[in-house]
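Every protein chain but one is kept in place in this view of the complex.
First chain written, first letter: the chains are A and B, and each begins at residue 1.
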Amino acid sequence: MTQLVLGQVLNGAIIGAMYGIIALGITLTFGITGIVNFALGEFMMIGAYATYALAERGLPYPVAVVPACLIAAAAGYLSNKAFFRFTRNNLVNGLLVSIGLISIFESAAMLLWTATPVEMHFVLPGALRVGDIGLPRMKVVVFAVIVVVIVATYLALARTWLGRAAFAYAQNPEAAMLMGVHTPRLESAVMLYSTGLAGLGGALYASLYSLEPAMGGVYVLKGMEAAILGGIGSLMGSLWGGVILGVIEGVGSIFLPTAFRDAYGLAVLVAILLFRPSGLFGDE
Amino acid sequence: MALEVRGLGKRFAGLIAVADVSFRVQPGEIVGIIGPNGSGKTTLLSMMAGLLPPTSGSVRWKGQEIQELRPDIIAGLGVVKTFQNPQVFAELSVFDNARVASHLALKRVLGFRRGLEIVGAAGGIEHRLAERVGEVLALCNLGGAADQLAGNLSYGEEKMLGIAMALMCEPELLLLDEPASGLGRDEVRNLASVLDKVHQAGTTLCLVDHKIGFLRGLTHRVIALNYGEKIAEGPPEAVLSEPAVIEAYLGAGHARA
Partner (left out) sequence: MTGQALLWGTLYALPLFVRSDFLLTIFIFTFIYAILAVTFDLIFGFTGQLSMFHPAVFGVSAYMTYLLATSYKLPFWVATLPSAAAAVVLAVMVGSICFKFRLKTFYFAVVTLAFAEMIRLVVMNWNSVTNGTLGLVVAGKPTIYWPGSGLVPIKGSMGWYYLTLVALSLTVLICARCLSSWMGRCFGAIRLNEDLARTLGINVFRYKLLSFAIGNALASFAGGLYGYYTGYIDPGYLGINQSMEVLAMVLLGGQGTLIGPIVGSLVLTGLPHAIDLRAEMRAILYGAILIFTILVMPRGIVGTLNAWRAKRGP
């Protein structure tokens, strides 16, 4: 039994890290620029397919990841310049732009690769043993990379002038501008980075699972759940929220029907929103 | 038929905003509450209207304790408060603002039968409501602005609209939070005359304000607060010349022995 639970906890944490990196993108975007990027899952999809396409052309996986992230980030930058920046602090408009982009990106992926799932060739063989459980090495690598990226982001923002500028902008854009913060550039930077993060998530996802054009939809929802759970605006909270969500889903599936996996996370989410809306790590 | 405030207090995590304040308001009175900034006046009024739960003490309206009740229920009992920063429905016209505020009155007149209005069978109620809106707006000297968007009104007009909306609720006790603040001299005169008319019609008034001249001419009784405590109570002239009150406003050097 303990092995079962441990296995689910570990696997849940790894999946949760994936939720976490999307959550980080959501929290960064909304927290700093006030834009709701509900299409973030699509940039994950772009990163994933880009990695696949580059690897198919012969690029070794670790090398393919970098341009894939850049492609996702570029797509994010363009989406912001063209559309998202007009939806600042407007939840409904942001939602509608996101719905539109989801339609467009998903269909584009369908045209290029069809709805048939595609898989990358085996990236990293071998497994680590934790007790009786075998964890594929690639999964551990994915987990480690995501944790490092999130912690690095946190440190970069919490300890540097960049973070202070971002925080000031989030509170009062005009004042920040008057203090010399180049606000459009900051906004572009945030969008670039958050979609790049999503792209990275996608690239990592591609090493483990099969891809299909609709993959972004599930992850943006999970990412949003994780971001809320951890507390919107809390950077480390997005990692914790993701991991906790993944673990709840995994452990819940042991004692309760697996079919309702998603519902366990949702139930916890609702409870958090009713009793502690600022999330586990957000400020009141 | 009175409002009784008994030992009312409010504490915000270490800061005592209101401390053990007690007083009564009799029906038909006009009571003023004065005090320097930070003396707890607005907090006191908010507690009386159910917008803020007190940390100690009680507020009794006609013998019933109301401090824990919801604001809409308190309004239904006859106690209505206006806001220092005027709260209006900016996207609606002045007329529509007042008409929204007629909900309470409509409930009183029709009760559950107001469901009939949906199926079109409530008789001339809409017509009567529109007439009443016209009356109240005229009383507040806003008749000419009836079609303007509330968001386009001047500050003074907005404050008047706030009072008009409160009047639509047919209050027995009207609580006013700094109604004269930000108003020019003519507007203050206008306000005083409107409040006088409201009082003549039978409404009890309790208002917080800074403008001494305005209060002197209007109120029957004044209560003075300082640092959340009541320091004086009585007819306006008496309270305004009390040394403790003068000291609270202007500092110790000005108080006469």
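As a working rule, contacts are C-beta pairs under 8 Å (C-beta built on N, C-alpha and C of every residue); 3 or more make two chains touch, one makes a residue touch a chain.
Since this is a predicted model, take the numbers as computed values, not measurements.
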item	value
Residue touching the undisplayed chain, where the options are A:Ala17, A:Ala64, A:Met120 or A:Ile228	A:Ile228
Contact with the hidden chain (one of A:Val63, A:Ile254 or A:Val270)	A:Val270
Selected from A:Tyr19, A:Phe83, A:Tyr193 or A:Tyr219 as touching the chain missing from the view	A:Phe83
Among B:Leu44, B:Val59 or B:Ala101, the residue in touch with the chain that has been omitted	B:Ala101
For chain A, residues in touch with the removed chain	83, 86-87, 91-93, 95-97, 99-104, 106-108, 110-111, 217, 221, 224, 228, 257, 259-260, 262-263, 266-267, 269-270, 273-274, 277
Sites on chain B contacted by the missing partner chain, in the whole complex	49, 51, 70-72, 75-76, 80-81, 87-92, 96, 99-104, 106-107, 114, 117-120, 165-166, 168-169
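FYI, only the chains that are shown with their structure count from here on.
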item	value
Where chain A and chain B are represented by their mean Cα positions, the distance between them in whole Å	51
